[in-house]
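In this view, the complex is presented without one of its protein chains, the others remaining in place.
Up next is chain A:
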Amino acid sequence: MNFNVLAKRHITLQNGKVVVMKRSTTPLIILIGLILIYFSVQITGFNMEAIIKRIDQFFVILKEMMQPNFSYTTKLWQPLFDTIKMSLLGSILGAIVAVPIAFCASSNIIKNRFIVISSKFFLSLLRTLPTLIVALMATFIFGLGTMAGFIAIFLFTIAYVGKLLYEQIENADMKAYEAMHSMGLTTVQSFRYAILPQVLPNYLSTTLFCFEGNVRYASILGYVGAGGIGLLLNENLGWRNYANVGMILVMLIVTVFIIETISEHFRKKLM
């Protein structure tokens, strides 16, 4: 921040010494902030009037959600289990497939730079694709239903676990790996017996954490027709059946909480 160079203040002390003081930049920053807010209000069409007029509607919906329709639960179990199933299967298979890709992306194991760079590029490409878009594309290919959701979660898990795993591998202690090479083991064998034991606890922990997040994502995937409980959420919101929406949210919150607690317990044990 050097735009206040011109605005220096000189204070002369009684004995004639001159002290140069920099002016504070805070007022200028606040001014810029205010100008930016003004323009963003103009661009987004923010309307204070609408907020004040319509805010009570928000509480109406919230009030209806607060009285969840408990009789609706019987219809929820199946889609809820579908959601959990597709995130579990996607997470497990994704985490398994992530291992060979992470292996190829580790510059300390693979000496061929082309393989390393293309594997890393593949992983970052997968990470950049939003899960919702992948799920939408998967519905075009595999049809509506949990299969599409599974594919979306599977691909996201590969990208997420793969990225964290190759970083772990690149930071692993290479001494035992070197020793195993000197004993006549191949690269893959040395990796299996020297590097894998080091990264395994972290890998499992990452996979569990990813599974946790996937259950949450999976509940939204129904929006694009990828099956599970999101489908019902979308339907009931469309019908303005807020009591049912409330019930779905309660079920989701409880499920996610239970899964997170279990996963957290095991992740702590792994550390």
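Here is the rule we use: a contact is a pair of C-beta atoms (placed from the backbone, for glycine too) under 8 Å apart; a residue touches a chain by one contact, two chains touch by 3 or more; residues count from 1.
Operating definition for what follows: contacts and distances are computed from a predicted model.
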item	value
Per UniProt record, name of the chain withheld from view ["Aldehyde dehydrogenase", "Phosphonates import ATP-binding protein PhnC", "glycine oxidase" or "Thiazole synthase"]	"Phosphonates import ATP-binding protein PhnC"
Absent-chain contact - pick from A:P27, A:G45 or A:G184	A:G184
Absent-chain contact - pick from A:A194, A:L208 or A:L252	A:A194
For chain A, residues in touch with the removed chain	173, 175-176, 178-186, 189, 192-194, 197-198
